[in-house]
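Just below is one structure, and these are the notes that go with it.
The other protein chains are all here in position, but one chain of the complex has been omitted.
Letters A, B, C, D and E mark the chains in the order given here, with residues in each chain numbered from 1 onward.
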Amino acid sequence: MRPSGRAGDELRTLEMTPGFAKHAEGSCLVKFGDTHVLVTATVEDSCPPWLRNTGKGWVTAEYGMLPRSTHGRMPREAAKGKQSGRTQEIQRLIGRALRAVVDLRKVGERQVRVDCDVIQADGGTRTASISGAYVALYQAFEWMLKQEMITEMPFTDSVSAISCGIYKGTPVLDLDYDEDSAAETDANFVLTGKGGIVEIQSTAEEEPFSEEEFLRMLRLARIGCDQITAAQKKVLG
Amino acid sequence: MRPSGRAGDELRTLEMTPGFAKHAEGSCLVKFGDTHVLVTATVEDSCPPWLRNTGKGWVTAEYGMLPRSTHGRMPREAAKGKQSGRTQEIQRLIGRALRAVVDLRKVGERQVRVDCDVIQADGGTRTASISGAYVALYQAFEWMLKQEMITEMPFTDSVSAISCGIYKGTPVLDLDYDEDSAAETDANFVLTGKGGIVEIQSTAEEEPFSEEEFLRMLRLARIGCDQITAAQKKVLG
Amino acid sequence: MRPSGRAGDELRTLEMTPGFAKHAEGSCLVKFGDTHVLVTATVEDSCPPWLRNTGKGWVTAEYGMLPRSTHGRMPREAAKGKQSGRTQEIQRLIGRALRAVVDLRKVGERQVRVDCDVIQADGGTRTASISGAYVALYQAFEWMLKQEMITEMPFTDSVSAISCGIYKGTPVLDLDYDEDSAAETDANFVLTGKGGIVEIQSTAEEEPFSEEEFLRMLRLARIGCDQITAAQKKVLG
Amino acid sequence: MRPSGRAGDELRTLEMTPGFAKHAEGSCLVKFGDTHVLVTATVEDSCPPWLRNTGKGWVTAEYGMLPRSTHGRMPREAAKGKQSGRTQEIQRLIGRALRAVVDLRKVGERQVRVDCDVIQADGGTRTASISGAYVALYQAFEWMLKQEMITEMPFTDSVSAISCGIYKGTPVLDLDYDEDSAAETDANFVLTGKGGIVEIQSTAEEEPFSEEEFLRMLRLARIGCDQITAAQKKVLG
Amino acid sequence: MRPSGRAGDELRTLEMTPGFAKHAEGSCLVKFGDTHVLVTATVEDSCPPWLRNTGKGWVTAEYGMLPRSTHGRMPREAAKGKQSGRTQEIQRLIGRALRAVVDLRKVGERQVRVDCDVIQADGGTRTASISGAYVALYQAFEWMLKQEMITEMPFTDSVSAISCGIYKGTPVLDLDYDEDSAAETDANFVLTGKGGIVEIQSTAEEEPFSEEEFLRMLRLARIGCDQITAAQKKVLG
Partner (left out) sequence: MRPSGRAGDELRTLEMTPGFAKHAEGSCLVKFGDTHVLVTATVEDSCPPWLRNTGKGWVTAEYGMLPRSTHGRMPREAAKGKQSGRTQEIQRLIGRALRAVVDLRKVGERQVRVDCDVIQADGGTRTASISGAYVALYQAFEWMLKQEMITEMPFTDSVSAISCGIYKGTPVLDLDYDEDSAAETDANFVLTGKGGIVEIQSTAEEEPFSEEEFLRMLRLARIGCDQITAAQKKVLG
């Protein structure tokens, strides 16, 4: 039995509110249960220096947590003067996940900067971020179409992400904080709408895990991402 | 006529939602129109080193803006590796404002850390922060009472804040971004529920201002803070 | 009775020595009693990026204290690797105060950088800095005239600053360190030679203050700034 | 055909020299072809603060590259004043990999700090680091045994790591720089001597990859790690 | 002929004003011609961690330049967020020079921190700093004697410093900025009152120099330091 009372293959309540932010070209407030992330997408009319004169653009991401989004307060990274290794790992992951489904040539020499800020955390902030970031980026591309900065949507597929874990010996989907703290193994999967794998990160917290356990988690991830993909489609109309 | 269409002495729609954050000992989502600030209060069971063995506690504040809370995106301070002068000014102001209505001896050798994070900005983020911080701090003190960490509420008064400005020659209350950008003079007032003045910051943006103009702004501030005080009382029951 | 033995409306001995620094285009050693600040003004033949092609220039300020200018030694900010919030607040204030009396169009696309370094501190370093900075900036503009970089003085007025406080219930002018440490309220006023108000910063240290107390401090500030203005005129010939 | 001329399941020449460093309690110079990493293990007689009074110790890792270990020179991180996101990701990975095969209770309240410094880079520096770090840590534990700081070896298993990729559609083992730059998918596997999985990181560089491709890479990784495990056993006697 | 018109073995006008700073336990304003350095000595009642329980104390130094002490303005190190290599070199040199004539056991487990701040620079700031620092430190030790923190003066000798150079082929003493910029070789000598050598730093700016040239500079340095030593004795009474 999971602490959350959910079935092993059951997602938390999923909510996505596109256009949540007044000023941004694209945005989405995404909720995986009590994990709430505000994602905004900002269109910048220049690309990073290494892409100049290539005709290609870039999509990048930044990630942050409000200090008291967590159970105990985490020191503010701006006050400490640097981003933690965890923060950098996550924002690099989000950027890679988005770029995997974008044809950067169709973006032109511009950059879209996606900010994922965790308002409240209860496990799975990186997977919620990626899933919501797709929606915010979609809106930003629509805005670029309207501005005639681009002539077609640059997406090659959609993208979503979900965590799985081995909890008391059983593979379960979409870990919340209580489950995550106690899981023996923790894995994050980034999948495309068509079922391609973009990224796998799987880590043994205590004991090494087996290939079979891994494959059962992958199977759960497919179930979860299919539902997230459906929700993304729905909110994007 | 103000760009917002409001009367000179009219506040924006004011909303305060105490207890907005799941994990914090106290919290408040405060909205001054389109300016939205999430305030959390964290109780720490130790005080800053300079207060050890004095029997006194401390209340301090930190302030941040989400990168795309503003019209254009502002670089993330955590990524730049330092907080701007403006950020530091504001968080020092919030801390002073709260401490002015708290008897620190009644807090004991503990610290309450108040985080004000701007989710969306449309002018007046520092005054919204102070007004909401009072509510979050009130909740945190109530939590301390329940935990029997303290035996009575440490407040000596309530506190709220509002901005005023001279806009096209006329003093107006509670500037939004469009008004603020065009105002000749910008002033922030921090007042107590009983009408005492805690802080005045008044700055000529272009032309120096006169004593009379200043006094008319102070009068407007009293009108605004009375309404905020009433709203604080209401949400705190 | 004030610790300094001064009357309530009495300034400390005021001394301003223009041209104190050998290398700078403008400079002033300003003394408010035992508070000594060396101000230099450096003319830079380029303006900040955001003013390019506007025809306008900029005046900015930096502030620092020698580590042992104070009663106890303060850690060197260069060694700590960052400027404190207080330092940043003060240097932003000095810059705003100077710009309020300068027509930036007449400066052209250049920048004057004013450095205020506290050699010895005994209260009122920010007001001494502003008062001396006007003199140093005046000299720098004279130098620019001689170099034919500008064709007329860009000042629209003069500017000076003074602190006031409520000390044991009585409003007093130009607080020294002993008075400042014990004052219930501390206010800084920046006024122009013609009597316009450029900036007011007034803070309750313990108890909130009343409107009447505030107005009595403002009245004292006018008395003090009139004398500083006269002294500025005298040393500038 | 691979640029290196190797068969798809062929490792580069593997060399491990334990005890390479004169001063360290444990060390290993590990070479995966032209990728050379010097690993040292330092025993510290105190543990991180969060483990005090738990009876448990810690194993942590740091990673760095000499500026000209790479094809073009990379700016020195010490001169830039911060470690890149990539560096932090890698050193966190190395630390997790080692801790997965150590019983931290048997280490006692001490810390072993493992430094992995890349002398020359040609792809696969993180997997070479992990594989060599096991050897250096083994030596450090032996040193602790001799010093009677511990009474038995704290390892629960051995650990090694290898990269795989999809190169021109074919899964290949142990990518060098030329192969890595051109691979469609890049994966790193951390496996124990007994075959347990400690960590999987698999990333699509351009196109998403399929489950089948992933499983073929995992199979190659098992072949590679078996050989590294054998080599570790041999050099450790 | 030297640009300054001085004879080859002629010092600039030397002035030392002990007790210049109101707050410090020891201080000295030292002038070598137009080079003016304010030195303060602060007594701290604790020693650095590595000396605890050794019975020994420490003397350390910090160095800084006011931004416009130089011909052109130098960026403020506090604003840049780090001290330059030159600054660190100089402050390490000053500390070593002072410790060479102090019996640290007689200081007890305390630290004296010497701050050397250049008010105006015209060459030779490090040698002026050392020469003035001896005077400030002497005063601080006298203050400690009065406070009965120590029972005898901890000095084993006095210390002073001077620069020499090869200017247009001729060795000259005490270079000012114009001479220093044009000198082929630049050397700094730190000597004790009894004639012992504490430190030599000699650098070829363009051409290597010969042993004979070096020895002629050393001879000049002895002449200069004898005069500085005499001046130190005189001002210390």
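Keep this in mind: a contact is a pair of C-beta atoms (placed from the backbone, for glycine too) under 8 Å apart; a residue touches a chain by one contact, two chains touch by 3 or more.
Note that the structure is predicted; figures quoted are calculated from it, not measured.
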| item | value |
| --- | --- |
| Touching partners, among the displayed chains, of the absent chain | D, E |
| Hidden partner chain, touching residue among D:11, D:24, D:128 or D:150 | D:24 |
| Absent chain, residues of chain D that touch it | 21-24, 27, 34, 38, 40, 42, 44, 62, 64, 66-73, 76-83, 87, 113, 115, 117, 119-120, 122 |
| Absent-chain interface as seen on chain E, which is shown | 82, 85-86, 88-89, 91-92, 96, 100, 157, 187, 191-192, 194, 196-204, 206-211, 214, 218 |
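Quick note on the criterion: only the chains that are shown with their structure count from here on.
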| item | value |
| --- | --- |
| Path length in steps (a step moves to a chain that is touched) from chain B to chain D | 2 |
| Turning angle required so that chain A lies on chain E, C-alpha fit (0 to 180°, nearest 5) | 180 |
| Whole-Å gap between the CA centroids of chain B and chain E | 50 |
| Chain centre separation in whole Å, for chain D relative to chain C (CA means) | 59 |
| Contacts with 2+ other chains: residues of chain B | 81-82 |
| Overall pattern in which the protein chains touch one another (line/ring/star/complete/other) | line |
| Pairs of chains satisfying the touch condition | A-B, A-D, B-C, C-E |
